[in-house]
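For this view, one protein chain was removed and the others were kept in their places.
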């Protein structure tokens, strides 16, 4: 305990001394985020320095081992760091799929050489990664992916197409699921490879969503040469890594499903848009009943998220229940935005102009429609609940 | 046309002369119905005479051929008869599964001898029939039925159990689906047989529903001897007859799905139970919104029933759309009764006593839960719509 | 009356189908949207539609119209819904002409022939707030000699940008919320004191806000009786609501058809996804709901033809039910299609946006459910 107290004091002092003043206020928009990488344009010297200082200490990835550039902190120390950063509203120095996704996978499945080579630049924010999973023909059924990776003796040759690659147009490297064996049963012929997005034959095309611009891209591979040492784990066994990362991702999404509720309640929004009667009750009574239902569900859902965390702390894993949180949270979020739209009537339809902040609400509403698709559709989550939690049988092959 | 006018006049005169005064008012309850049969206890001489007179003219089955005891009327004449009976509120002289179900099947699939033997007593209400279809292990998947019918040379021997046999304890004969071939694929080993419920080895046991008493029975066959001439149609091909009757039944149920709407509107029920504000609006605003939704759906459904009839008249058959009517009508009816219960609060829970007419409402509410099960579950109807109307594929056997 | 289409009505539908497929399909709409067109529809195409009789489909024959009836107009709107066709058909040909049925002979002569030929378009300037509620109008019409002076503003006027005339709901008496005291004026768009601005909504169609700054109108510009504007408006609102219900029926039928094709085509886990019972049951349910909507739309058209003034209850039924089911159809469309349905490249999103707007216009579900309930006495 004394050690931890000392660590806390040292951390507080260090942050006080090193965190630039302009980095001590919450990010207002996505554009304030620092993603690092070869081509990143820092918004300010403070932003650049803050990343540099934190990266050098390994505190962008506090719990990773020091030998790979990480902070080498224990879980308790890491929590203290988080708390101390929150105390002064310090911005995260780096947003990174490398830290969130690839790093944990490499630490678990990578070779010693790979850890040494790839992890330190991730920690320092020098290389920005993107993730190549889905394909036009492989969405919910990811294991049916077809991007080909052929063994050409001294290198692999990759051909195919990925879709829904976030920030592919801005990333330096990609971690990618590819098919290395077309004979094996479909889960068994998949491998996990890394390569430079600047390689010859890689091209990207941004995807516009129904809500407008998006970070998503289509990514094309046309005879891309990949060094053989860029294979992670065992050849044809990349599905294990994929599964590990998918569960990891679902827990992240499920966990954030309720964040929309932190903001103003639906009822308040509706009252300010449509007015209330003398008792303070929303004057549109039919809408009031619907909002009440959504609010009741929202509260019960938030409590369920809280309970899942409490149970995790008490030693029960979240496990397949993350599917429940993902399913319910995203469906609820869609319902909430439908009601938000209803509350604001015609003004909710404004797509351009200052009054609507360039259509912020309708675009956000449309964007929610994707919540129940990305990261595993609602249908996939319901399948997982049915099988893994309820133990319902698969159809018998007759 | 002149013929029809003459027919109308004659019919009117005949009804005027023959329909007893007490048979000229609507039935108040189920107990006023006349089912006929060997053991039926007529409620009055008028009831007995009315059946006798109508039966002799064949007007209990007006469109059946005269040679089998029917009325031999054309469709137009039959409509006129119906209209003329309605004009004086004449009660139907006979309720009969023989007329509704078995008769049409025999006319289509029966031998000449069978038609001659079985149809006339049905018309005269002398033999009351019940229908032996479902089994404890064969509900939605009726074709998996197991009641065994073995060929013993000069007779069949029937063993097994039926369930949901309406009025089995009151019926004289049964038309019954049995398995005559255990080797053939399941739809192909089924036959359609008729036998006397007074046969040795037949026993019945009434089923009490969650709503209380019911006409349903379990029916047991223990070495029941059935004459071989009682087979209808071809051996092992009874499934064709079953399919014919199932579609027939679904159309009847689908068609009656909306009858609940003929009575008082939900809104009126709620207003009289819970009161209204100065504008005449139901004071419970949340309930008002829900009832409005149910009423909108109810009206649109009634219009859809009407449209289906109009299209049928215009030469388009109802076909698989009867599944849609059955599905939507029964689900809607369940919703309506839920709202009726909500409107009447605690008084809706009264199960006994005069005030509640011995729990009429809650028993009716519970009974509606069966609507989406009997005559093919909602799930089966949705399957039929998916396949026959939408053309969605079956799962591929992999 | 049987709830089936007549042969003539089927013919109108077929000709609309052919015409729109050729000249006003979704891809035409998409191009217009991408070009950022402010009018939101094509004048040349509208003249072509007028030549087919559509601009005058509800206009009496003595003014050049076909007087064909609402069921036919609804069928055209259904096809327009399928194609996301834009035109002033709903605003001017369906709604404004209904109001003009109550106009003076002079007003009719002045406007109807031009409207029927496709030359002039009249928009209805009704609402001032974010929810449809004509009775809450506050725009003032102050008596001024034989005429009136209009002051106030209107919002979200359908096809109100670059219109040739406006039917303006203004208060000659009473206060916001009163059913009585509203009057309807037919005002030339060139009148002094009117300024309009385009409002871009998510469905990329023509909407406008309008300011009326001491706009002077004559007594002859009043439609019908002063103070009885809502009564004069009722047939037009009924027509517009039935029209929107029909348009949404078309749009949702298109979403449904696209979804079913996708379910039959797309494979996952070694199966056509259309073989998954979870998706089958949802599809079958949506099919059932669409059948209910069609019944309500047909009935509403017939009721309107029987009595435009008294078709309000069934118009509300059609508008409410069609909007509810259209939202379901669009939501299911995107979800069943998965990622591809979320891309702007796919048309599903265009339908979702139009449906969202259409279900809000002239009263949303709650508005019409409430009206329906009132009629039904609860």
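Should a chain be cited, it is by its letter among A, B and C, assigned in written order, with residues numbered from 1 in that chain.
Convention: contacts are C-beta pairs under 8 Å (C-beta built on N, C-alpha and C of every residue); 3 or more make two chains touch, one makes a residue touch a chain.
Keep in mind that what you see is a predicted model, and the values were worked out from it rather than measured.
Counted over the whole complex, the shown chains touched by the missing one are A, B, C.
Here the missing chain is touched by one residue of A:195, A:327 or A:365, and it is A:327. Only one residue in the set B:73, B:94, B:287 or B:332 touches the chain that does not appear here, and it is B:287.
The chain that is not drawn here is touched, among residues A:168, A:193 or A:271, by A:271. Of the residues in subunit B, those that touch the hidden partner chain are 134, 136, 139-141, 144, 163-164, 207-210, 212, 273-274, 284, 286-287, 334, 338, 341-342, 344-353, 359, 362, 366, 369-370, 372-374, 377-379, 382. For subunit A, the residues touching the absent chain in the complete assembly are 265-268, 270-271, 276, 279-282, 288-289, 291-293, 295-297, 299-301, 303-304, 306-307, 310-311, 313-314, 321, 324, 327-328, 379, 381-383, 385-386, 389-396, 398. Seen across the whole complex, the unshown chain contacts subunit C at 276-281.
By our rule, only the chains that are shown with their structure count from here on.
Ranked by how close its mean Cα position lies to the mean of all protein Cα atoms, the top chain is C.
Relative to the C-alpha centre of subunit A, the farthest chain centre belongs to B. Each chain gets one centre point, the mean of its Cα atoms, and the points for subunit B and subunit C are 44 Å apart. Centre to centre, using the average C-alpha position, subunit A and subunit B are separated by 57 Å. Each chain gets one centre point, the mean of its Cα atoms, and the points for subunit A and subunit C are 42 Å apart. Multi-chain contact residues, meaning those touching two or more other chains, occur in subunit B at positions 288-289, 292, 395, 398. Chain contacts: subunit C has residues 270, 276, 279, 366, 369-370 touching two or more partner chains.
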